[in-house]
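Here the structure is laid out as structure tokens; the discussion comes afterwards.
Shown here: the complex without one of its protein chains, the others still in place.
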Amino acid sequence: MSDTLTPSAGPAAATAAATDRGHWYVGGAMTLAGLYGLWAFGLGSRTDDGAQATFSWNLVGGQGLQVPDLTVPAAPTAIVLSLVCVAVGLLRIALRLTGRRRVAATTVHLVAFVAAFLVWATAGHSLNFTSVLNATVLAATPLILGALCGVLCERSGVINVAIEGQFLVGAFAAAFFASITDSLWVGLVAGCLGGGLLGAMLAVFANRYLVQQVVLGVVINLFAAGLTGFLYERLMQTNPEYNKTMTFGAIDIPLLSDLPVIGPVLFGQNIVFYLMIVLIAVVQIGLFHTRWGLRTRAVGEHPTAADTVGIRVVGMRYCNVILGGLIAGLGGVWLTIGLNITFNKNMAAGQGFIALAALIFGRWSPLGAVSAALLFGFAGGVSVSLQPLETPVPTAFLSMTPYLATIFAVAGLVGAVRAPAADGIPYTKR
Amino acid sequence: MSEQAAPVKDTATGEPPRPGRFRRLAAQIAAGPPWVVTVLSILLAMLVGAVLIIASDQEATAAFGYFFARPGDSISASWDAVSTAYQALLRGAIFNPDSASTVTDALRPISETLTEATPLIFGGLAVGLAFRAGLFNIGGQGQLIMGAIATTWVGFTLDAPAVIALPAAILAGLGGGALYGGLVGWLKARTGAHEVIVTIMLNYVAFLLLGYLIGSEAFRDPDNPQPVSKPVNEAARLPHLFGDSLRVNAGLLLALAAVVFAWWLLNRSTLGFQLRTVGANPNAARTAGMSVGYGQTMAMLISGGLMGLVGVSQVLGTANANNALTQQIDAGLGFTAITVALLGRASPVGTVAAALLFGALQAGGREMQAAAGVSIEIVTVIQALIVLFVAAPALVRGIFRLRGEGEGSTGLLAKGWNG
Partner (left out) sequence: MSLQLRGITKRFGSLVANDGIDLEVRPGEIHCLLGENGAGKSTLMNILYGLYQPDEGQILLDGRELTINGPRDAIAAGIGMVHQHFMLVPVFTVAENVMLGDERTRRLGWLDRRRARRDVAAISARYGLQVDPDALVADLPVGVQQRVEIIKALIRDARVLILDEPTAVLTPQETQELFAVMRSLREAGRSIVFITHKLKEVKAIADRITVIRRGAVVGTATPDASEVELAGLMVGRRVRLTVDKEPAAVSPDTPPAFSVENLTVLDESGQAAVDGVSFDIRPGEILGIAGVQGNGQTELAEAILGLRPVAEGRIVLDGRDLTGDSPRQRLRAGIGYVPEDRNHDALVADSSVAENLVLDLYDRPPFGRRGSMDVRAIRANARQRVEEFDIRTASIDTPVGALSGGNQQKVVVAREMSRPLRLLVAAQPTRGVDVGAMEFIHKRIVAERDLGRPVLIISTELDEIFGLADRIAVMYRGKIMAIVPPDTSREHIGLLMAGAHPEEPGGAKGPERPEGGSGPATSAESLKPTGPGGPDETAEAAGIAGTGATGAQDTENAKGGDDE
């Protein structure tokens, strides 16, 4: 970081300065990214010799409308797309874009860069883009549910780093109870309740015993990992009857599921997926358009103010943290009976923490978190789909992007990220 | 639950009733000072563990099916399940009378406990040190992985006698962890980025990097079908302390040295004074002319270095058979370390005690799994519960009807993402 532009004094000033210099940093980075794309994707050896990149749009065995494959000459396409990135980067340096325009510019840059990358990666091969999108959505679903849980908890002022644990307990309970009752619906309810139970634990220790909430979340994660691991080894490993492979059938929404590309991806999924879509709407609308949402946000931003108008601060927090737990539990349900996978030890594999990253990257707003989760899910989906193409880029680096992006976000390099003002601070009466 | 209170208190005070001392001790316990809370927390957690063992035991649950017909069956089945498991735990952790024919055999459980405790000491010190500076280092996983990567790389590339190779590998691990941790402190001092968020993210970055490296040409062992790194040279391995059949190794000595260092740093060095002041009252630190940002960066640097040593002990020690990097090299130690530090109340000496306890649980847990068929995962549950109870003394005092005063002891003021 250079100090030549503004002398900075302390973290606050540094953050302010960073946002002030933001258009330089971000614009510069975007331009560099474009130039890199030009060099690596456009002029690299993979796209040499007039290699063609083919994108197909129909899922294997898919019904409904079919779309013809798209074949493009790799090198020229990648070059054009990279130049678009460079242009957008320069635009951001030259003009101080604000608001929607800035978002639009960033989106164009991101899409062009990713497209250039995909063209390069696909050069000489064929990539089924719809299956990439499908993988994205499948990977994003638990992230979205986890992030929505985080939104509820943290908007009301309780830090929740125990989403991972809630996933695990939800996943275990769903698999176990669905297996022993042979009812997916029982499994679904049990999974939600499992997450909710951990939510209640978080709420009690945070609000009543005032345990530092990050510490608490870490310990609850350990507890959940140990508990599910123990029960898995004691019950499921010896008796597969307790851990069956079962899942909800896909429900095709009439007409919509016949649409090309988005049809199968968005309208041909199972009930858990549709529940998630409903929950996105409920949380987004609830938070910003209902009495409950207004009070929740007030309690997370300025609990004393809420208290002076007669709102029960701690009560609101209990309620939201437990509700959040139920939603994260649904995320756990998705991981087992939602995806037709049996329970396994530590199967959440850090997805709870990516959900937390999505929450932060999405700036504690439901729609922001959903966008972030989709972005992270896309990184996951692409890295899976690219493996057969044998690209020289290790997928590990692709998978790192969510984490690195979040670090950049909290370091204030991509604009200020602000948590709810009272997030993590227990409320006690004088 | 209060029925448990009486017997528990009796065992704690179960010495011949010399009136004066007995009464004084009883009064002291009833007042619920921290050590009593800690002891009760451990008992409570073991109790929950017992409930879990019973609930997951086929015979016991079967007997509970006809509880009202023959309650004795379910009680004795439960007792069997729990006592078998916990006896195995003790045998694995401290002393096994069934296999103590030679001195080596008799010492094996203790050796196992010490071996398990070694990385926990490093880790507990790391987290505790950051705690004292007001920082929560939840990035132990990442730092220990980076330390492990660095130590492994030096360990298999540097072809030198042990006097050079071993210290070089250790220093590399220390440095790898320190830089990775220091980055967090620097980012916090510089931009205010919350260390918890940054460390969580860096954990996964390190994890993915590790996965990439052990599959890469530079690291991968061509002779191994699994993605595992080349093993470190013989010379760079931590030697066994008491012969090859006991796993306890020189890492333990290193850990004890680290304890002494941490104690000196916190209690006798100017830097430690600064760290403690920054942690306890940053405003007073600033008023006294200290730089809070420098203190935070240094704290994370040292904490990361100690975490790097966890990686060193994982790779160069005896914990993994082939002294190489694997994807599971972290063994969750970065998180277990947090529980060690919390239980040890962030003091070096307390950390040793906590690490020994958790090391014993770990070593005993393996025996419990082998001999009693109780999954070792229960050890994690017990550890988490101990820490949870210790962090909420009001809950423990409430359960045991102790008086007591004072609030949580997690060693950190409640602060949010913005603070």
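A and B label the chains in the order they appear, each numbered from 1.
The rule is short, and it goes like this: a residue touches a chain if its C-beta (ideal position, glycine included) is under 8 Å from a C-beta of that chain, and two chains touch if they have at least 3 such contacts.
If you're wondering where the values come from, they're calculated on a predicted model, not measured in any experiment.
Checked against the full complex, the candidates B:Thr277, B:Thr297, B:Ser347 or B:Gln369 give a single residue touching the omitted chain, namely B:Thr277.
The missing chain, though absent from the display, is touched by one residue of A:Arg102, A:Arg208, A:His302 or A:Lys345; that residue is A:His302. Between the chain not shown and the residues B:Met290, B:Ala331 or B:Ala353, the one that touches is B:Met290.
Although one chain is not displayed, chain B still touches it through residues 268-271, 273-274, 276-277, 280-281, 283-284, 286-291. The chain not displayed touches chain A at residues 9, 289-295, 297-298, 301-302, 304-311, 421, 430.
The rule we apply is simple: only the chains that are shown with their structure count from here on.
Centre to centre, using the average C-alpha position, chain A and chain B are separated by 31 Å. Of all residues in chain A, only 1, 10-12, 14-15, 18, 154, 157, 159, 161, 205, 209-216, 218-223, 225-227, 229-235, 345, 350, 353-354, 356-357, 360, 394, 396-397, 399-400, 403-404, 406-407, 410-413, 418-419, 421-426 touch chain B in the complex they form. Taken in their complex, chain B has these residues touching chain A: 52, 56-57, 136, 138, 187-194, 196-198, 200-205, 207-209, 211-212, 215-216, 293, 332, 335-336, 338-339, 342, 374-375, 377-385, 387-388, 391-392, 394-395, 407-408, 410, 412-419.
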